[in-house]
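This view holds just a subset of the chains, kept in their places.
Here the chain labels run A, B and C in written order, and each chain numbers its own residues starting at 1.
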Amino acid sequence: MRGNKFGKLFSFVSFGESHGNALGTVLDGVPAGLEVDLEELQRQLDRRAPGRVAGTTNRKEGDQAEVLSGVFEGKTLGTPIAIIVKNTNQRSEDYNKLKTEYRPGHADETTMNKYGFRDHRGGGRSSGRETLARVIAGYFAGLLIPKIKVTAYIAKMGPFESSVDDLKNSNDLAPYNFPLTEKNTEIKKYLLQLKASGESVGGRISILVEGCPTGLGEPAFDKLKADFAKSLLSIGACVSFSFGLGEEMANLKGSEVSSNRGNFGGIEGGISNGDDIFMTTTFKPTSTIGEKATAGRHDPCILPRAVPVVEAMIKCVIADHLLRQRAYGDGALNE
Amino acid sequence: MRGNKFGKLFSFVSFGESHGNALGTVLDGVPAGLEVDLEELQRQLDRRAPGRVAGTTNRKEGDQAEVLSGVFEGKTLGTPIAIIVKNTNQRSEDYNKLKTEYRPGHADETTMNKYGFRDHRGGGRSSGRETLARVIAGYFAGLLIPKIKVTAYIAKMGPFESSVDDLKNSNDLAPYNFPLTEKNTEIKKYLLQLKASGESVGGRISILVEGCPTGLGEPAFDKLKADFAKSLLSIGACVSFSFGLGEEMANLKGSEVSSNRGNFGGIEGGISNGDDIFMTTTFKPTSTIGEKATAGRHDPCILPRAVPVVEAMIKCVIADHLLRQRAYGDGALNE
Amino acid sequence: MRGNKFGKLFSFVSFGESHGNALGTVLDGVPAGLEVDLEELQRQLDRRAPGRVAGTTNRKEGDQAEVLSGVFEGKTLGTPIAIIVKNTNQRSEDYNKLKTEYRPGHADETTMNKYGFRDHRGGGRSSGRETLARVIAGYFAGLLIPKIKVTAYIAKMGPFESSVDDLKNSNDLAPYNFPLTEKNTEIKKYLLQLKASGESVGGRISILVEGCPTGLGEPAFDKLKADFAKSLLSIGACVSFSFGLGEEMANLKGSEVSSNRGNFGGIEGGISNGDDIFMTTTFKPTSTIGEKATAGRHDPCILPRAVPVVEAMIKCVIADHLLRQRAYGDGALNE
């Protein structure tokens, strides 16, 4: 009831403060007998690892997933899957000065207002580290929907923009998750300059879902679009969600929209219609700027790291709705 | 689990098909002893009544709320409040032809795909009539948050645009919920022309929340912005959500954003910070166009009627989070 | 969150005060396409009708179910099924004297303590009339589990006792739901005497579930036995639950118990093992005694009317667990 659980039939609990002993998740609702590839799980975690400005990741510093339960002889047991990531990079600096220092755009002050007490050594639950739990959950969600492809990519970051067609023409988006990978050298330079100047930048991430069957989503409150929106707006820096033509719909007439089913973005009446699903979300610039931002592994733009988190959340929503639809066994999906 | 319930501590179930016997709601989580003004409830329902193109409403045709339980001697009992609205305007036309006619942009086909069976006489659960339940719930949510003012208004509809400053300078927004009420005659003319030509138009609704205390919202998945997003995207024609600077954040640098706390739209780290909360959402043009759209009480633009529904959903989210915060009793809110 | 909802995947909300306008339920989670027999639903409601001391029921006075939504052309739509029963037998007596009269063993005083306000005209939510919602829900639960037979019967009422073998040797248990139907004349006499003397009596109801597949129930908190226990203890006058050998287990050694799988009552490790499930529950004597109890349709023993309520709750639990198991699709059940 304090909002640390996501999903209904496929669900997971997220726990852990950024400067506590460990973060982690307990997944509930993963069916039994699914094969688990811990190497692939770790790769997903590495995709969201910090300090990727230069386009490289240092595996030794990586967040290591430890499976505590729910997996046996390489397969899921159908029981809760608990996985933790220990916090190892804690610096021994003097945290006392942070006790009453509230950073704008962060949760420092609102957390204090809410609880009357907080772990002032870092962002606590509002730290980006909390998304580790989401990426882990997304990996397991993926096991339930092997035929559905969820791809998030950077649609805009500073001067760099791309389209869904660019995505379709590209293969490996590493390390920046920007489809026009020929720009990667320019991006690296841009990010290094941003960081050197203590500046940050926002941007847009778009998501393409291919192979989603029709019939997912519920007609009233748990419309597929509503659950997608919640899943993305639950990510710290995310400030907008749209699907299909999105905001552009405000400028159109009915005849223009109805001429092409593709304009509905794969969702009609809140329920998937079998088409590709297309969504876009905006991320604000990271709030840490100035002198602090130039130090350590701090990222001047969260977008490259946010992409795997976005994909994970979308996968969790789809897996949840698939189980829900399967439970009731009505309709064409189940024939 | 089929998504007909909204909210956790303040919650309501929505039921009813557009052409069934009745629609309604059961509210669970309204504290005991609150005074109920059924006249005011009816006024809220009238605000979303159909056929308001001409700026008038015919009360006789209005949807009448019947209270079945939970209210006694004018006060809430703390028990479930069941309220129904009977479907009285059902036309005796030949529905058989609708059986296999799937309207683009509607839920007709996806509903069939989902359930394998549907009430083909109308939109069923996906009809706009379902929002009756939401407006009723919003009225009761309002009883829990008397000091918080939630105002939605049309920010854009066709050629008409307004700002939050326009809102602050206006009083009564009836009947179109557009702040520059001096434009009402023009709007009427515009809507009548749209209708006559069988056309429809989309637009934007913005929401201003004044007086929201700090500390509402949970740090992980149930961030206030996430629950607002879900609440609005659960409305049929809604295709986008943003808060604060919204999509504009994609074009900004961290230094530009952090210069003004107002840019965060009243929410930091997913938790209300005590400032005004500002949100915007996009509605697509209604999908019914052409010959059909010129007949009966059909609205060429859903926005004027969507405004009370938007307000209702936002109130429900706030009331729910207020109860959640009160339950735990931690933090400054409770001192 | 105020406990008016029961079940997870197959769920229903109960609403209504005994002296309000109507009671009812909204079922959520009934799959689409199931055939609905409203005559049979009414028969189930009639089984719990009041005033059956003499073994007869007056249909004209019966509680009539009105379907508001979720059923179309005789089949379930997969959408919420709302059904109400209007309160028609309200007497025009002076209720004011009841305002501060708290009946022992009733919820009068505790309701006042809880809410600070109540509908003093009757039992409110704590009235036996609330079980109408349960019987309706039980009817629909039964549609999901056509091959599973749930039979409750009176195992003890005053001097009358019966065994599960008696049940297996009997056919129609009407009107008293006591398997040794040759005693029905004696029972009628006993109940009429009790009523005449303003007295009431408690008893035991046992339940036999035949045809339950193995694999239902979850290993930790939602053990099948735990959900059965909650379902029955949620009935007003119910004061105990046991399954299998029940309390007798306190007097036995491991070797005695393990000798016969039947001793486990059909549930091992909280999960159904495919055997018949056997449970027993105790009902306290109705608290209304003395002069009041001799008047009107008041029942001196709740057990005959409680039997259909008990069956309904058990069916709801099984239907819910069946949907849960089907959702995950793991294990032998789904092959």
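In the analysis below, a residue touches a chain if its C-beta (ideal position, glycine included) is under 8 Å from a C-beta of that chain, and two chains touch if they have at least 3 such contacts.
Bear in mind the structure is a predicted one, so any value in this text is a computation, not a measurement.
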- Since all chains share one sequence and 3 are shown, how many copies form the whole assembly? 4
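Just so it is clear, only the chains that are shown with their structure count from here on.
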- Graph distance between subunit B and subunit C, where chains that touch are linked: 1
- Chain occupying the most central position, where position means C-alpha average: B
- Item | Approximate Å spacing (C-alpha centroids) for the pair subunit B, subunit C | 38
- Distance from the CA centroid of subunit A to that of subunit B, rounded to the nearest Å? 28
- Message: Multi-chain contacts only, two chains or more: what residues does subunit C have there?
- Response: 9, 29, 32-33, 78-79
- Mind listing the subunit A positions that touch subunit C in their complex? 9, 29, 31-33, 78-79, 219, 323-324, 326-331
- Note on the structure: Interface with subunit C, subunit B side, in the complex: residues 1-2, 4-5, 8-9, 11, 13-17, 20-24, 26, 28-29, 32-33, 66-70, 72, 75, 77-82, 84, 114-119, 124-125
- Task: Quick one: which bits of subunit B touch subunit A in the complex? Just the residue numbers, please.
- Result: 1-6, 8-9, 14, 104-117, 123-126, 130, 156, 199-204, 214-223, 225-234, 236, 238-247, 249-258, 261, 264-265, 268-274, 282-289, 293, 324-325, 327-328, 330-333, 335
